[in-house]
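Coming up: chain A.
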Amino acid sequence: MSITPSTVGPAALELRNVAKSFGAVVALKSASLTVQMNSIHALVGENGAGKSTLVKIVAGLYQRDSGDFLLRGEEVDFSSTAESKAAGIAVIYQEPTLFPDLSVTENIFMGRQPTNRFGKIDRKRMRREVQGLFARLDVRINPDRPAEGLSIADQQIIEIAKAISLDARVLIMDEPTAALSGVEVERLFAVARSLRDEGRALVFISHRFDEVFALCDTITVMRDGEYISTDSIESTTVPEIVRRMVGRDVADLFPKQPAEIGEPVLEVVGLNSAGIFHDVNFTVRAGEIVGLAGLVGAGRSEIARAIFGVDNYDAGTVRIAGTTVPRRNPAAAMSLGLALVPEDRRKQGLVIDATVSRSTTMAIQKQLTKFGLLTSRAENAAARIWASRLEVKTNALDTVVGTLSGGNQQKVVLAKWLATNPRVLIIDEPTRGIDVGTKSEVHRLLSELAGKGLAILMISSELPEVLGMADRVLVMREGRLTAELSRAEATSETVMYAATHASEHHS
Partner candidate 1 sequence: NTDGGTTAGGDAGSANLAVTFLPKNLGNPYFDTSDKGGETAVNEFGGTFAQVGPAEASPDAQVSYINTLTQQGVGAIVVSANDPKAIGDALNEARDAGIKVVTYDSDTEAQFRDVFINQADSAGIAKVQVDMIAEQIGDAGEIAILSASANATNQNAWIELMKADLAENHPDITLVETVYGDDDDQTSFDKTAALLQTHPNLKGIVSPTTVGIAAAARYLQTSDFKGKVALTGLGTPNQLRDYIDDGTMTAFALWNPADLGYLAAFAAKALIVGDITGAEGDTFEAGKLGSYTVGADSVVLLGDPYVFNKDNIADFDF
Partner candidate 2 sequence: MTMTLTPPSAQTPAPSRSGFTLGLYSFLRARETSILLALILVILVTTIKNPNFLFSPDGWRDLLLTPAILILVAIGQAIVIITRSVDLSVGSVLGLTAYLTGRLFIDIPGIPIIAVFVAGIVLGGLLGLINGALVAFAKVPALVITLGTLYAYRGINVLWAGSDRINASDMPKDFLALGTSSLLSIPVLTIIAVIVLVAAGWYMRNTRGGREFYAIGSEPAAAELYGLRVTKRILIAFVACGALAGLAGVLYAARYGTVNSQAGSGFELDAVGAAVIGGVAIFGGSGTVWGAALGAALLLTINRALPILGVPDFWQRAVVGVLIIGAIVLDRVLSLRQTRKLLEERDDSNV
């Protein structure tokens, strides 16, 4: 089933039968990965397959329990990320982790700042290098601003810039594009290709197959912590890869069913917030999925937050079924039937150190009380229902959600909000970092919910997702709505045009 590419000299990076467990959780059983110089190697697998764990072992962040790890043919054993860095490995982690108080420049050079003879940091040189780097990546972020407050996308871009500036021989990217939109992805790919052509080895992890097939030369599939196969990209197809990842065939990827469109449920009128968004007007009707598209940083998430009441706004009204939603009061919005699945799962969607049970029931605690008292028994009972409905992969309900894989965490967030039985669901990047199987489940689920009369506002940076799922597409650019497109009108071209050009008229 697997084709081992012919090897010319030692591989840049080779892992054989690597195992790793966390307490009782087996993350890797026998993972293998061979990456050649001069190539871009895709690593794919379902959520929880163990991709990120493998990356962290290579990075020296985790130590493997058993198995072999070779770098250019030599056995290595890293006990810290500093060692792997010194050995020429650069890693872009799945979750960007920057120093919020430090400037963008310092973030990029931390720990390896250029210094003069007296050990004084050479700020001028650091600045020059950052400017060169940003020019190469066409990044427009002020290098002197602190990392605090940057959007996830900007953070991801800085992670990429940082990894590239390391000038490493092996570059591993764990879902670097999950937060990025088309333009940035293209730019990243151009850089990745030029790095490959310089003779470096790259590993690219992604759940987006179009990207994988556009960029990579070789592809390795993992499942349940085990190595499944390695093929050259020309010799395989998407359905074939999906079958190996999931172990079965996956049907329609975007099965939005037509649904009865009812009365307007969510109405947003003249919403304005200085510096963030301006004069935003739209409605979402019962049974309708409205897609909100735009480039990263267009301000879509901010609108969602303002509607839900997490952020304040300067002017405007939000109504649900005719009732005005009070400002800055998420609890009130929830009781009116509003649910928000936020974009940052680990910081906003979940209390990452809480148990699966508590996380799932977090938004419905009040309904679970008897005489005002809340017991773990009631929570577990409710959580069990929702965990099994969404097929959350965990063995006990008191597992800490932070230890679940990204996709399973997303399922818990969905369960938490579906449990509230909402009338309006705002879902920000519903499938970010989710594998194909789960993704199609999520889409099927959204479609079904709409069919039952739920009004859904779906914010997504993935164009195919928007086009496949939405009955209507709103497009934003720099804090303003620039277009409203019906399902028929919405194509990649019309949406991208609206996302990059100011509208001639305000709607």
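In picking the candidates, the idea was that all candidates are chains of the complex that A comes from, given by their letters.
Everything that follows uses one rule, which is that a contact is a pair of C-beta atoms (placed from the backbone, for glycine too) under 8 Å apart; a residue touches a chain by one contact, two chains touch by 3 or more; residues count from 1.
The model shown is predicted, which means the values in this text are computed figures rather than measured ones.
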Task: Identity of the candidate that touches chain A (this complex; choices 1 or 2) - done: 2
Task: Residues of chain A touching candidate 2 in the complex - done: 59-61, 80-85, 93, 97-102, 106, 110-113, 115, 119-121, 127, 130-131, 134-135, 138-145, 274-276, 478-479
